[in-house]
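All protein chains but one are shown at their positions in the complex.
Presenting chain A:
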Amino acid sequence: MQLVCPAGSLPALKAAVRQGADAIYVGFRDDTNARHFAGLNLDDKQLDAGLQLIRKEGRQLYIAVNTYAQPGGWQRWQAAVDRAADLGVDALICADPGVLAYASKRHPNLNLHLSVQGSATNPAALALFQQRYGIKRAVLPRVLSLAQVKALAEKTTVPLEVFAFGSLCIMAEGRCHLSSYITGESPNLCGVCSPAKAVRWEQEAQGLSSRLNGVLIDRYADGEAAGYPTLCKGRFMVNGQRFHALEEPTSLNTLDLIPQLAEIGIAAVKIEGRQRSPAYVEQVTHVWREALDAYKRAPKNFAVQSGWRAALGGLSEGSQTTLGAYHRAWQ
């Protein structure tokens, strides 16, 4: 299984290469990718430098052009596809049928990966993207149980990439408008969820409050750990009860599933977090490289080391991790 790691900056890319990522995925500095955050992503010079390093070390570079093109900005998406092809990237990750059609016609030799934003969860959906656009891989939304991933892998000839670690989208990716409903900006169209510019922290009489576009997402007592106000991870009122009605602040961690994922024939595991620091990318890549290598050396004796678990736990939202939808009980 290939280890695919995120980079939102050149130092993060270097860290991922240093720690043994097989492939590094990045985005351009605009709304053509799903991590369109201020100050994030690589400019042309940084991309050139990163690509040089990747080529020297024999790794792969993927570029995500995985938001949905807005009709008025179509040229931006077209230009992003062309730039990726000109760079000679190892794969272009996209979701929009219009973008996929353009990329497959204009650059027939470009490897296309279906982004998780493409929301393909079943063999028929994968078949459409494969037959029409020749996708070489698909990233699965974080909605399938492990048994469902296995069943899907048996029914499709599209190589599959699954999320292994990082922030947990609890909604089917590409099918969540919660952010645009509250803030006006969505992952599909703007490449952001719960955007930082809509966040407001306030010390109020009742405690520290976090708001998104004025709407209270959570409120913390003194000494309580406060997290980024991602919409689906706030504490809300449902039937008179105050609780994390959608999900707790937690990160996905699937170290325990490495043997099963490998046996299913998963092509690649993906680390989420292009918005994270180089230090984060360094540590997560380090742990996952060690774990995948340990499995490869002795598949039958694979056991998750407590040091790995502790390292990843410390890097997780709310210091908690979960198997998410892979584990049926989570659903």
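The criterion applied here is as follows: contacts are C-beta pairs under 8 Å (C-beta built on N, C-alpha and C of every residue); 3 or more make two chains touch, one makes a residue touch a chain; residues count from 1.
What we mean here is this: contacts and distances are computed from a predicted model.
Enquirer: The chain that is not shown, which UniProt protein name from "Gluconate 2-dehydrogenase alpha chain", "Ubiquinone biosynthesis protein UbiV", "histidine kinase" or "Branched-chain amino acid ABC transporter permease" does it carry?
Expert: "Ubiquinone biosynthesis protein UbiV"
Enquirer: Given that one chain is not shown, which residue among A:I63, A:V139, A:I170 or A:V269 touches it?
Expert: Here the residue in touch with the unshown chain is A:I170.
Enquirer: Give the residue, chosen from A:T32, A:Q60, A:T121 or A:Q283, that touches the chain omitted from the document.
Expert: That would be A:T121, which touches the missing chain.
Enquirer: Since one chain isn't shown, list which residues of chain A touch it in the complete complex.
Expert: Touch with the absent chain occurs at residues 68-72, 74, 95-102, 117-125, 127-129, 132, 142-145, 148, 151, 155, 170-172, 174-178, 180-184, 186, 188-189, 213, 215-219, 234-239, 241-242, 245-247, 325, 328-331.
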